[in-house]
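First, the structure itself, so that you have it in front of you.
Heads up, one of the protein chains got dropped from this complex, but the rest are sitting where they should.
Entry: subunit A
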Amino acid sequence: MRQNMKERGLKIPRRVGRGPSRFIPENEIVPVDTDDEETQMLFVDAFLQNNRLEHIVQVMGYHPKYLDSFLKTQQYILRGDGPLPYDYRHYIAIMASARHQCSYLINLHKTEFLLCGGEETWLKGLDHIPQKLRDLYEIIKILAHRPWLISKNHIEKLTRGNDNWSLAEVMHALIIIAHFHAMCSFVYGCGIHPEIDEENGHTFRPSSSSDSEDNHSSSNSHSGSPTSTDAAAGIEALMERMKQLNETGEEPTQEEMLARFQKVESQSLELEAGKSQLSPKASILCYVEDPSFGYEDFAMRGAVQEIPTFRAQDFSWEDQGYSLANRLYSDIGTLLDDKFNTAYNLTYFTMGPNTDVDTSSFRRAIWNYIHCMYGIRHDDYNYGEVNHLLERYLKSYVKTVTCYPERVSKKDYDNFMRGFKHSEKVHVNLMLLEAKMQAELLYSLRALTRYMT
């Protein structure tokens, strides 16, 4: 058929970029027809669910165990039984993704939205949607950038008045919002390419210039391959530090601990290398209100007194979060619990070329660092470890992906954790996704609990 079209002089759309990701060379991504049976099954599942094998899914294919629970959850919140109508779900997804200017997700869900029988006029922008959905926007905006600002008043506003939201609907919406905010981070963090049928996913230009670009970039990425000696040295150093950590017996005093938390918190300020904010495209801007509202460092928040540090011990996902979520939206607690645990506990005991490494302290450092940026403090964690284990590039990458995902560049991706495999970098991104989602959920669920009591 393709040949036929060519003969007739029709333009054939061609992919822009190769493979699902800008950052990871195609030949290192798990291929669609992978030999690994488990992954293969999951790809088939994903295809059946979405009628396509999304690039996201393909990249996640590095970690089939996680992919499994990810797909289950996403399927459940978007297509399973739930209090919100299907078109609402996808529209909320669009609104949430637009906050991070993630055109990839927006386009995917525009299609889904229409397939669910959503009204086409809504896609023209926020001015064309029902008031009920508009009311939600405030929460979407806050959660995306400064989740600590959410309070029970926001929930109250939604649930009062005519055409109000029921608590179950709020719960469902909150989960979708958190899910898609976190997804945006992943999409940018891994440099996911647009799907071929999307606006920027194909080109009619003859190949040549873009090809060379691609080659260029892929060769570029090889510079960060494990062969380079400094990278190997980096891993060695990290492992050495992890070992030290386990050996040091002396305990820091509490004051020091507190100081360390604050240090880590404020240190992240410096990491913001003067990157200019991209101006979002008009096609996205129609789903955005107040586009200047962005992340602000928790340490810099205006009213320190009014917004205290969130204590993970006082409101944890396992206890309160799970119970509340499951109460208002049955089964979601179990699914999310499963997803968080898989992401948190996932390990192959490897670090770059080394095997049999206990990576738990490293993983915990990343997880807690992300929570720290949102002002969530784990009492039983020594925040000195964060500085000890996470090098500057990694911290800056984590921070950018979490807080300003739209600004991530290939350079950032190549620079962090040099010498690690791509699958390990994707692993970090998965943890990022989950930690961010959990942080947003913790804040919003606490607001919900406060509203209910």
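Keep in mind that, in the parts below, contacts are C-beta pairs under 8 Å (C-beta built on N, C-alpha and C of every residue); 3 or more make two chains touch, one makes a residue touch a chain; residues count from 1.
The rule is simple: contacts and distances are computed from a predicted model.
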* Protein name (UniProt record) of the chain left out of view, among "Sodium/potassium-transporting ATPase subunit beta", "Aspartoacylase", "GATOR2 complex protein WDR24" or "FAD-dependent oxidoreductase domain-containing protein 2" -> "GATOR2 complex protein WDR24"
* Structure fact -> Sole touch to the unshown chain from A:T347, A:S409 or A:T449: residue A:T449
* Structure fact -> Listed in rising order, the subunit A residues that touch the chain left out are 41, 44-45, 48, 81, 85-86, 251, 253-255, 257-258, 311, 313-314, 318-320, 322-324, 327, 334, 379-380, 449, 452-453
